[in-house]
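Every protein chain except one is present and positioned as in the full complex.
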Amino acid sequence: MKWLITNLLVFICINVLVAQTKEVKNYENSMLKIEQKIFMSKNDTLKNEFYLKKFNSSLREKDFGRSYFELSRIRGRYFNDSIALQDFYWNAALISKLVNKLDYAETYYDAYIDLTQDSSINSQLLGLLINAELDSSSYNMFKKNLTLDTALNCLDCLSLIPYYRLKNKLGYIWASCLVPGLGTAFTGDVYNGLGSVMTIGSASYGVYYLFLNKLYLSTGIWGYLFIPRFYFGNIRMTKYRLEKLEEKRRAKLAITCELTTKKLLINYPIDFRLSE
Amino acid sequence: MNRFKLILFCFVFLVELKAQSFLTDSILSNSFEEYHFDKYKVRSVLNFKERSIWNKMNPFSYVSVGLMFVYQRFISQQLGSECAFETTCSEHAKRAMEHYGILKGSLIGFYQLQSCTAKTGYDYPNQSINNEGEIINPVELNED
Partner (left out) sequence: MKIKLLMVFLMICFSSYSQINSSFIKHLVLYDLNTEHNSYLNSFSDSTNIDSLDYFKLKFYLLHNKYDTFLDNVSVNPDVLNDSSLLDYSTGHLLKWSISKTKSLIKIDSLFGMNYLSNSLIKKSLLLVGDKTLSADFLPSSLRTHFDEFEKTRNKKAWVGGALATLLPGAGKLYIGRGKSFLGSFMVNIFYGATAYESIHQFGIRNTYSILTTGVFSAFYLSNIYGTIFDLKRIKIEKKKHFLYEVADYQSSGVYLY
């Protein structure tokens, strides 16, 4: 009997030790264990705590997709601690922004502001980043309602970049209509502009040559098949090149704006608020 | 010992900095990724890797390579036409030539060219139409 009890105690100690060493602080295993606890718990408040724990674990591992998925299971009404709630709203706003769910990001951010009345530059910066991507009216409304810090005035570019348009686009198209290839050359693509001139010119000369040789059927058919195609094709190409030019200029503006935003983020960093 | 503590402190500080910069980079890429400028896609040149040595030695192969290159690089953008098929007629002809040889490939290419009309999609089942309403037309006949 004494031998059995001693062996039993030894066995239990070894098992606990092995279990502790075996309990690998592995992300997937920890998520699974929390999910098992969620499954076993009957209380909604307790379940909510476990959902929050899973959410925070995934944030720590920078698994943004997973975090957003876990976020959808959490309910704010089951929080007892207001600090935990405000940290949750902040994290939720940030993660929703990172996965491009801007409507939810705005909702969580507004809930955070309502709860905390946070007027720090970091908070204002996050608000600007969220509202700038929504649309210009929400961005302007946000700026109006909040007294922004002067350091953030340089971020107006965030709301202007999506609405950047090339001036006088119609002029390029009209140039292509009047002289095929001219509009394309004006966009910067001189080679294709010259190519248009050459193709339409040679097609027209070919059709004229057929007409001179009394091949009226061929004139009609080749003329119908080629000349309008090249002519309207050139106009389509000009339109395409204009879109590319607009994209290129927008990208250049975005680079300068990105550098400004990066400097601000370095000085006023935005990070997840994880208590543990 | 002090030196060791200093090295440890620097290491921890660098790790902390790296963790912070990851999130900054994520926020920046999320906000500005859509404005990155993609240059024009360059189409691949016709090659006869899958074909026998006869195709590679055949002078007509090089003629077809040259013609296809000139058309796709210089002439096709002048036409600016929109295709009912997922792969354009010249691209389909190129792939067919790579798979079946010059003669069969060019005939398949011309066949698609004369089939390319606005109402062609109604001839194909729903599984052959992609999300953008274009007809999926692979060159190989996959019976599986």
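Every chain is named by a letter (A and B) in the order it is written, and numbering of its residues begins at 1.
Quick note on the criterion: a contact is a pair of C-beta atoms (placed from the backbone, for glycine too) under 8 Å apart; a residue touches a chain by one contact, two chains touch by 3 or more.
Everything numeric here is computed off the predicted structure, so don't read it as measured data.
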Next item on the list: Kindly state which of the options A:Leu32, A:Leu160 or A:Leu259 is in contact with the chain not pictured.
Entry: A:Leu32
Checklist line | In subunit B, positions touching the absent partner | finding: 104, 106-117, 119-125, 127-128, 141-144
Check: If you put the missing chain back, which residues of subunit A would it touch?
Finding: 3-4, 7-8, 11, 15, 28-29, 31-32, 35-36, 39, 66, 73, 213-215, 217-218, 221-222, 225
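Just so it is clear, only the chains that are shown with their structure count from here on.
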Notebook entry, point to check: What does subunit A use to touch subunit B in their complex?
Noted result: 62, 64, 97-98, 100, 129, 132-133, 158, 161, 192, 195-196, 199, 229-230, 232-234, 236-237, 240, 244, 247-248, 250-251, 253-254, 257-258, 261-262, 265-266, 269-272
Next item on the list: Give every residue of subunit B touching subunit A within the complex, in rising order.
Entry: 20, 22-24, 26-28, 30-32, 35-37, 40, 74-75, 77-81
